[in-house]
Every structure is written in structure tokens, then in C-alpha cells.
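Please find one structure pasted underneath; my questions will follow.
Missing here is one protein chain; the remaining ones are kept as they sit in the complex.
Per-chain residue numbering starts at 1, and chain names A, B and C are given in the order in which the chains are listed.
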């Protein structure tokens, strides 16, 4: 199958360019009987939406999703669910000037090398606008997992540039995450974040970020080793997000300088004593919380001029004006959650295929 | 398709348990006309083989590979290539005592939760012994890529526990990597590494490691966004290696605290001025070197006792004796190279399907 | 992957119900650089469209296709092409009465058994309306194959009920096929066909049909044995058309009583002496014309009452009024062509992946 489908049993096939008439997807494999309407999907889209604060791109998009199929009398029927989001704010004149130039660190050059052409309007297919589709599709997975298994998937911003941010260790802190444009768990840091972002804008620069995602109430047994491990599929799905350059499960790169005696998650009849492994062992979920983390690079769309070449190979300079996120990580939290949701949903179905609806021995947690 | 196949067009379907009669795989999709014999595969297997130094498991395995199909008169025919490696040193008595106990941080518990049973002999299917199969299959990909595209895929150990090791920046240093059991680029550090490992063994403990892989002469245009990006598939393949907890492409997690003005790879008519991105943009290879990195956790098979439970849920303690690698990262270099090779080969074929044998405009490098 | 995608490299993911807001698909894997607009797709849709003669359903659908993505400045970009066809004539009141009853020989009962529910409006997902999507997607494949390889894919009606119809053996006869609503190669039979259909309508009954498809200028070498043979994938694709109960390649069931000495296609330096095999050997195209044939059953939507049960399991009778095709085979010719086109396109790409753009030794034909 071609590269725009993710998931083997809960599969999302995505389409659309930044400045085409619409973006959307086909979700195939959703079990029948899930109560579903646009109202279940819109909230996550609104969390990712551009233009919600002055720290993100000012592109105005309603991001209103329409369900075109697969739902009858308010419930999923088991047939494909098509989702459509029209592009309303397609200011393609912004992009005419970059048609002849490869923006450094953008996909422009690679697309030309691959396809011999590219759609330069807003990055075309390589635009992060496509991630709206993932968020929409994942909202279905999230709802199914929550209703069927009580699985909850939540992310937060763990770091923006040099600013390390608190992890939400309580329900109250998880609520806080939703109450500020940075998906930050500590409202006392928001002012500092705002000041940092304002200075960044003034500098005409951008910065990276780290987003963490946690999934709780994940049933044990998900994952299909030796290749389609749960952690391997999470790595694939998370690395497929625009600008992501690193993925960690559990302690991640901290394990390099860890001893076996510290890093193992000992078990007792009352449960695990730690969760260094991030909820998987041998590529299969253990019932502990899934913990994963991604690193997003700073966007290359900045106003500080950079060296590049044009389509004829001549040297030139490039500074990107227009509407851009100075830290693409800010809006990445719902996207990261989405990828985790799609992977968990897919693996829930894959495990059920082989092992049936068996009630596992009550797992320790 | 089920979880033991990697690759869509160059696909490797793996089978076998640590203590069954044999492990092996079927490689489907290899182009016809490649000169191939066991002698092309054995060297990489020998690099990964156990028992080659006192710092790795003392299990004795010849790891002799047999080609069962797909080669006629010394050349591949385009039909499936089956590879078989017999298990010769199956001391399963070592494992009888762990049959009733879940080793902490091992896959034991997860396998039971998933399948309702497990093969406890040497970890069964979850054993890293399976990675021999990957190395064997990848040797075919490596040879094809080298002969067809001059692509070279090489890895080295970048860190063992606290000891950070030199990157091989010259051909001479890449040769050095092959001249010591640690895949280390600096022979002056080998003594220190030996001392560290010896102390670790005495402590009955284990430690993590970081392995880096570089691929040079990778044609631009490989990768199938938006999901099957080259970097996403690399993340999947590398995370599927036993004990891996983190994957980075290019600068990896360092991008979190990077500015857009520093992190972008500026371009000139003479080539890229940097390679922060690790050879991909928008999920497509740029022609620069692919750079990736993995973190391997310390093995949990240590002699320091750890808390755990038995299959009846009762508390117990576990200390793992037997033959184990105190640092599984030591033998992971050829395995990491293997996963990169399989992914590049698969994407070379996928790109050729859609874009044909087009000669790209001479890419800048 | 789930069941609504056909093709591995040229893949079509279909969605939509008979009486939902729209049907459509995502075509992934189309090579870049194909000149494409709605005008390339509409003609095939018009050939399949309902309401074009009094011998088919009177449902009025413009079947106007919109391209939502994957085309920039009139050429395909290599990214997914989404096609959308709005449903305009959704008279769902026609179907309210059948909501509680299983129409005999329809998919109603099977859908309920599978999904626990069904969309009864016009058969929902099981309606042959979905085949419009296939015709639209295949128009892209047809154009690519024709321009790149001169491959031409054409079908005709070979039999309606007892009436056996001439095969178009000349270009003029192939033109004739397009000049009557039956896709019949002999205009002198059209009156007879009209009389037969008129009588059938009066009887309130329906009848089966046989459609043949031929593809010429198919390059040798397409097909991926041992399973994904070209003929096997054709059988799959053709059997997936609503109402199809049989598929033949070449001589089909006539081979049962054939001798090896008559059935073999002897070869000479000037070409093959016969084409019993229908253009494949060992599951691979030989360069001869692909010849295949399908049998379509009579629709069960007839006004003659039939025994059935309702959703509570009680006996009842059913007669289907409303808008129906008395011979679904009449409109099946473009659909059968479509499936052949999708399969050939997919196999062209699959073969190119493994074997590259090699120019074959001039094949004999």
C-alpha cells in the first residue's frame, strides 16, 4: 500500500494540500456501534487549530470537519468513515515568490528530487496542515478506546527551547494543560513562556520543543513482535509528524547511562514498582502507562535570511515572511496524542484478531 | 499482514525461537541478477555472533546461514530467498527455573498477558537471538545497495554507560571500528572499556549504550510521506530492535533547544553547509548522509536479585544467571546497520515503483 | 489494511453510501507528471451513469466528479488524489419500508450478521452505487497506461440472459460497442435486446449477463507469483464487483474439456499462434492480449414477491419496487474495465519496483 495510509486494521488514508480545496481522510476499520458525530471530533481540531493565540500562525481556518460516510443514525456502521475539512484561508500569493527557490531545511528540495515537481502553495502536501486530518481521525480512536477500555491519551509540552516545564502528575495539573496555549502544566510559567516567545518573534527566529504523551488504562497484550511492536509502531507514527527528529519510549536516551539494577521495573503482587520502560516489554504493552516523548525541531520559516539555491542551482538568500509558528511544538500536543491514539486503536484490533476478546487475568499495574 | 514481516517491497518475514531447531526468514522482493551466496551474508553474521569476546554472552553459535531458495547459478532469480540458521547451542536447562517466574523488565509477563502462554527457553521468540535473522537478510540489501547505488551503511558504538566514544570521521577510523569487540572508533579507549565491563560483570550488573549509524551515497527522493516517511520507517525499524528505547534522526533531541537559525541546513551550489537534519527533509532523503542514533537499555538479566512475581501472582525474587551480555549494545551495531539497510532497500524499490528509474538532476551533497 | 482499499502501489481507498452526502475515494501512488483534470474522468463515469436509457435504473445522478487533491497546475504531483462525487438523488423514503425486512439475496441479512446494524437507504454501503468510485479512479489508471504503454482496456457485453452477442473483432465493432446502451458489438441485435428487456420489465423480473474485457498492449512481465499473480488479482478485482459470481481468464471453464494439444498457445518467431491462456502464463503477462470474462447474476430487486423474514425472524414476503436495473450487467461494462485497469496499473508499478524501467527484449506477440 502506498505511503499515505497509517494503520493496518484501523487505517487512516490521508489526502490534501495546504492550499487545495480541502484536506481529509478515510478511516477504515472502525468497529460498528460507536456513537459518533462531528461534535466528537471538533474539540480536538480546535485544540490544534491555528490562530488561537499570538504565538502561533495567524492563518485563519475554521477547521470544521464533515463526516461524509460510515455513520447512520448517529452510530458508526463498520464501513469507511470519510472526513472532510475545507481549506478556507488559502492565501497562495504569499507563496508565489518561493516557487523558484528551495527554502533551506524545508521539504522543497526533497520533493523536487523525488517527484520532479512540487506544489509550492504553503508547502503543498508537505505542510503541517495535513496534521489536522490526523487529529480528526484520531478523535474517533480516542473515543472508542475511552468508551471501550477507559484508555485516556493525554499530552503536554515538556520543554520549549531552554525552558523545561513541569510534568502534570495530578488530575488538576492535567486540567491546567488545557488552560493555556502552550499545553503547559504550570500556569506560573506561562508569563515566562510568553516573554520568551515574544522575544523570539522579535529576533525573527524559531525554537524547538519536547512534547510528552501518556496513555493510561492501556490493556496489556497490545503489540505484534518482532517487528510491529507497540513501541516500534509508536516510533513510526510519532516520527511521521512534521519536524519530529527524535522519539523516546519510557526513559528513552536516559537508559544509555543506566544500570540494569536501576532501570528494571520490579514487580510485586501489588503492581510494578517503577515504569522506566514506558509501558512496554518485548514490544507488548504491560498494562502500565504508555509514556513517550518527541523532539520537534525549530521551523525553518524564519525572517533571518539563510543561504540557499534556486531551482536553477544558483546561490541566493531566503527569508520567510508570512504566517508561521515560531515554535511548531506549541500546536503539536494534540497531534502527538493523535498518533498514539491511532497506533493503540490499530493494535487493539490486531490483538483482538489473533487473541479474541479474552478477558486477561487481572493485570497488575 | 502479521507482525513478523518488515518491508513492503523488500520484505523480510522472520521466524524462530531462541531454543527451537532453527531461526530464519524469507526475503521477498529482492531484484533478480544480484550475485549472491552464503559468503556474502556470513561476515555480518560473524560480526554479531555471540561468544566472540569475554564481554558478550558465551553462548556458542556457529550462526552458519544456508540459502534455501531464490538463487540459481549464483544469482538471485527475483523469487523469495529463504535463509536458515540452525540453533546449535540450546542449553534449555538453563531456563527451566524461570518458567514459573516473570523476570523483571523482560517480555515474560507481557507475552503471557498477550498469548496466555510463552516459550521460556531463552526467552523464546522475544530473545535477541532473532536479530541474527535481520542481519542475514540485511546483508542482501546492503550488497544490492552498495553495488547498485554505492550506498554504504556503517554503525559504531557512540557511548557505553558513562563512556562517550569518538565518532569515526575518517575512513581510517571506520576501519578501527571493525578492529575491536566494542565497535569503537578509538583504540586508545578499548582498555578503559574493558576495565569498565569487567567491573560491571563483577558487580553483577549491566549498562546501556548508544549506537550511531550513518548511510552515505543515499539517493535523494527515498521516502513516502506523509506516513511512510524515510525517517518514520527508520524509527520503526530501529525501535523494533530488542532493548531500544529511543531513536534520533540527525540532531535528534538536541533540536529541542536549538534555534531555527542554527538548526537549518543551508544550501549552496556546492552543497549543503550542514547536516543537522540527518539526511531527510519532509520525510524524504536529500542525498546527504543519513544519520541516526539509538539508545539501548541495560539488560535486565543480571545477578543482582530483583523483586518480581511468579505465575500465580506471589512475590518472589529473581537473579538471572546463565549466559548474558552485560551490555547488549556491544553486539547491536550490526543489527542497527541491518535495520537501516532493510529500510533503505525497501524505499529504493518503493520510490522506483512510482518514479521509475529516472536519473535525478545531479543532486547537491 | 482494511477491506476498502484495492491495490498495493496504485491503491484506491473507497468510501460512501448510496444515500449519504457523497461517495469518493483516495487514489494513492499515481506517478507524478500525468496531465489530469475532471474531464479525463467524467466520460467513463457517464458511460456507467444511471438513467441513460429506459433499460436501467431511473435514478438521476449527475455523477460529477471533483478532484480535491494531488493535481497542481494540471498535472499529478505524486501525492494522493482524492475524488468526490456528491449524491444528488437520495430518495431515501423509497427504502423505509425495507428497513425491517431482509430482501432475499441482498446483502441485508449478511450485513446485519456482521455489523449488528445496516444502513438500509438504498443498500447503504452494499449498493452498486459505490462502483462509480471505481470507474472514476480507474480513469486515471487507464489514462496513465494508455499514454505510457499504449495499453487499451475495453469491455463489451457478451450475453444477456439467453441472448449471446458478437465479440468485437475489429476496431469498427469496438466503436459500435459505445453506440448503444447495451455495450453490444452488433447494432442489428439492439432491437432484439430492447424487446427482451421490455418483456422482462413487464414480467417484473431480472436476468443475468456476461461481460468480457480485453486489454491490448500489455507489457510482458506483469504479475507477482506465486500468490499475487496477475490473473489472481484480476479474479479478485472482478469478483469484488457487485453481483459477479464467476470469473474466467482466457478460455476459462472451457479448458475443463480441452486437450493439452489444443489448449496450448504455440509460439513462433512471428508470435503466438493462439491465445487460449488469455495473456498470462504462470501468473505473469506474456504480452498477448489479456482476456477475461465475468458472470453477473440477475438482481434480486424484482417486483415478483419472494419469501423472506423480517428482523425479528418472522416469515414475510417481499417485492421490491422503486428504481432498479432489470439487468445489472448492462451498466457493468465500464466497471469491469475499471477493475482490470486498476489491477494492471498496480502490477505495472509493482513490476517496476523490482525490475526497474528495463526495456524488455522485444516480446513476440
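Of note:
The criterion applied here is as follows: a contact is a pair of C-beta atoms (placed from the backbone, for glycine too) under 8 Å apart; a residue touches a chain by one contact, two chains touch by 3 or more.
As the structure is a computational prediction, the values presented were derived from the model and not from experiment.
Put simply, the hidden chain is in touch with A, B, C once you look at the whole complex.
The chain not shown here is touched by just one of C:69, C:151 or C:286, and that residue is C:286.
Think of the hidden chain as still there; on chain B it touches residues 1-5, 7-11, 13-17, 20-26, 28-29, 32-33, 66, 68-70, 72, 75, 77-82, 114-119, 121, 124-125. Even with one chain removed from view, chain A keeps its contact list with that chain: residues 8-9, 29, 31-32, 78, 349-350, 352-357. Although one chain is not shown, part of chain C still touches it, namely residues 1-6, 8, 14, 102, 104-111, 113-116, 125-126, 130, 159, 161-162, 205-210, 220-229, 231-240, 242, 244-261, 263-269, 273, 276-278, 280-287, 295-302, 304, 306-309, 313-315, 350-351, 354-355, 358, 360-361, 363-364.
By our rule, only the chains that are shown with their structure count from here on.
Among the chains present, the centre nearest to the common Cα mean is that of A. Between the Cα centres of chain A and chain B there is a gap of 26 Å. Separating the centre of chain B from that of chain C, both taken as means of CA atoms, is a distance of 45 Å. Multi-chain contact residues of chain A, defined as those touching 2 or more other chains: 1-5, 8, 14, 114-116, 125.
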